[in-house]
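Notes follow once the structure below has been shown.
Left out: one protein chain. Kept in place: all the others.
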Amino acid sequence: MIRVVVTAEAFAPAHETACFAAARDDRCGALASFVGYCRGHTHDGVVTTLELQHYPGFTEAEIERLARQVSAKHAFTALLVIHRVGVIPAGDAIVLVAAQSAHRAAAFAAVEEMMDYLKTDAPFWKREAGPDGARWIEPTSDDYARRQEHGA
Amino acid sequence: MIRVVVTAEAFAPAHETACFAAARDDRCGALASFVGYCRGHTHDGVVTTLELQHYPGFTEAEIERLARQVSAKHAFTALLVIHRVGVIPAGDAIVLVAAQSAHRAAAFAAVEEMMDYLKTDAPFWKREAGPDGARWIEPTSDDYARRQEHGA
Amino acid sequence: MTRLLFFGRLRDVTGFAERDLELPRDIATIADLRAFLSASDPDLGEAIAARGVRVAVNQSFCLNDLESVCDAREIAFMPPLSGG
Partner (left out) sequence: MTRLLFFGRLRDVTGFAERDLELPRDIATIADLRAFLSASDPDLGEAIAARGVRVAVNQSFCLNDLESVCDAREIAFMPPLSGG
């Protein structure tokens, strides 16, 4: 089961994870998850908001395609991806990825790999705004290096 | 900040994770977490309960020592470990590990490494009971191999 | 009618997110379209030629500039992606 949600609404990661966990079957021994937050401070200074653009339809389809790619490599039984778009105030959750599997290795691998793809391969564009203006964020060399490890 | 809880009471992973997340500072961009559940089915058959023994005082101290070992390698800002003991019915959460950090790599690494240590190095003893009787569970060769990767 | 879509910093250059236009008949490939857009807006031409900018036709990534735009209902210009 793969569920992908792209939303302009704020979401509560703990609530979404609890709903996702409630639907697990009794062979599920592992649930790994990750929440990415809009930081209020980066090494560049104070961040007041993040603006995320996406390509409606295409973004969802691409994330589903990437999720199927992950599922071909790692034996998870369920995967949830929630990604927020629009203007996001510092402190809010941007992304939630969660995976269920029988054992922990597949759940960890699925969440990490999905996050790496979201950073570099999913159609999102991110602009950080602070007191000194706004700037577009592009993947770092580290992001690209992590993606390469998955042989993508 | 490292917090270790060993408890004979059932706990709600989503609630604990929400409390942990609420206390994050505004440099936190990443929260990785893992929940291990008592499975109702394994490759050996039906499981009705799991019984976890621990060594009060020593178990908590050892987990804290392992957590400090993880913190020396990975720059997380907060780590939470909740481990249940006693008789655990199938479907209940056994363990929750969650880590906060500025970026995702440290949070993922801290949670995974902590879980690997809990499987092989923390003083717990686990017995699985089903319709055909009970048996003690020991770490698998895979568990030991994962632990070796951390140079422990 | 073809819809052109611009994302991220390209949107700052165009000043708009999307525009519908009737492509002239002699525009057969992505390369032709680039030349056409450059002629009317050199800044945009330069921005979409920048390293890392990808093009998708009908919500499918193009592998190179020789791909056809003849059946294009939607052409998107995308600077480097960055989610999560």
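As written, the chains take the letters A, B and C, and residue 1 is the first residue of each chain.
Heads up, the rule we're going with is that a contact is a pair of C-beta atoms (placed from the backbone, for glycine too) under 8 Å apart; a residue touches a chain by one contact, two chains touch by 3 or more.
All of these numbers come straight from a predicted model, not from anything done at the bench.
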Review point. Among the chains present, which touch the one that was left out?
Key: B
Revision key, fill the gap. For chain B, residues touching the missing partner are 36, 52-53, 55, 57-58, 61, 83, 94-95, 115, 118-127, 136-139
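By our rule, only the chains that are shown with their structure count from here on.
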Check your understanding: Between chain A and chain B, what's the gap in Å when you average each chain's C-alpha atoms?
Key -> 23
Point to revise | Residue list for chain C, restricted to those that touch at least two other chains | key: 84
Revision key, fill the gap. Flagged in chain B as touching 2+ other chains are 104
